[in-house]
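One protein chain omitted, others in place.
Take a look at subunit A:
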């Protein structure tokens, strides 16, 4: 790799090595990656001239050079060596600058690719898929807000699958933290996008969201207020984040406990809402046949349901952000991959289950 290094070549090899040394520098510069600076070309020519000058003084053999007492020749040699060293040093600096430029361009490219994906997604350029249409309820055809959500969610899942593959390759390669960081940020933002979509859809039809109609059957089974249960997820993730430091282990454990407390509080709040809604719709004498009032006052309270979905998603978001703070970049990438694959397994489980051969009765 160091063909351009200006190691001080031992004197006895001077005559032989120097021309090669010059050649190596020439090659590198000749490639035109860098601004080929005329001075350096000049340097080489000068050096070559010096070289040819010197050889005219005697043979290339070691003894003849050092037998020369003439200080003029020694000076020339020293000057030439100094020039070579200088040229080599400059060459190294240019090479370093070039490599740094390459690396930051690479990072920028990855960033741009991710943004492009995201933009395409938002503009609906990806064909939506991955929705098991048998899961869609009637409201999908009558509610435009829900129809939009279902389409966007389909695209979200496709993008998710793509990101999972990308993360897997990235972690298996020798990618550095700076690049991994971009993928991690992307993954975090992707979940953030989902929560935003859900909040909008909950306003359109909170029951569709809260019932998990938009998810596959296995995911629905594990549903907690329209999504995953943060403490459950942490429990699943932990073994996949090893090795963890003792501090990290403690932090994750505390986070899990905080999640459980928040989940319990939200669950109890939901139960209270359940109770209130049940009471409101059943208010008054059942059997009279006139219940518009009860319907009205119950519908008024549905807004609270949407707020619960938003709060549960907020808890999920906060949990993800907190775990991001606790982990290193690499661990966070591993965590996102683990989480992504876990949800992918549930989706695959659902489609395998729903496409199993059933007995005719």
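As a convention for this text, a residue touches a chain if its C-beta (ideal position, glycine included) is under 8 Å from a C-beta of that chain, and two chains touch if they have at least 3 such contacts; residues count from 1.
One rule holds in what follows: contacts and distances are computed from a predicted model.
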*Assign the chain not included in the display its UniProt protein name, restricting the answer to "NADH-ubiquinone oxidoreductase chain 6", "Proteasome subunit alpha type", "Glutaredoxin domain-containing protein" or "Short-chain specific acyl-CoA dehydrogenase, mitochondrial".*
"Glutaredoxin domain-containing protein"
_Which of A:164, A:252 or A:270 contacts the chain that the document leaves out_ = A:270
*Where the complex has a chain not shown, which of A:206, A:226, A:241 or A:262 is the residue touching it?*
A:262
*Which of these, A:107, A:244 or A:304, touches the one chain of the complex that we don't see?*
A:304
*In the full complex, which bits of subunit A touch the chain not displayed? Write them out.*
254-255, 258-259, 261-262, 264-266, 268-270, 272-273, 275-276, 279-280, 283, 304, 307-308, 311, 314-315, 318-319, 321-322, 325
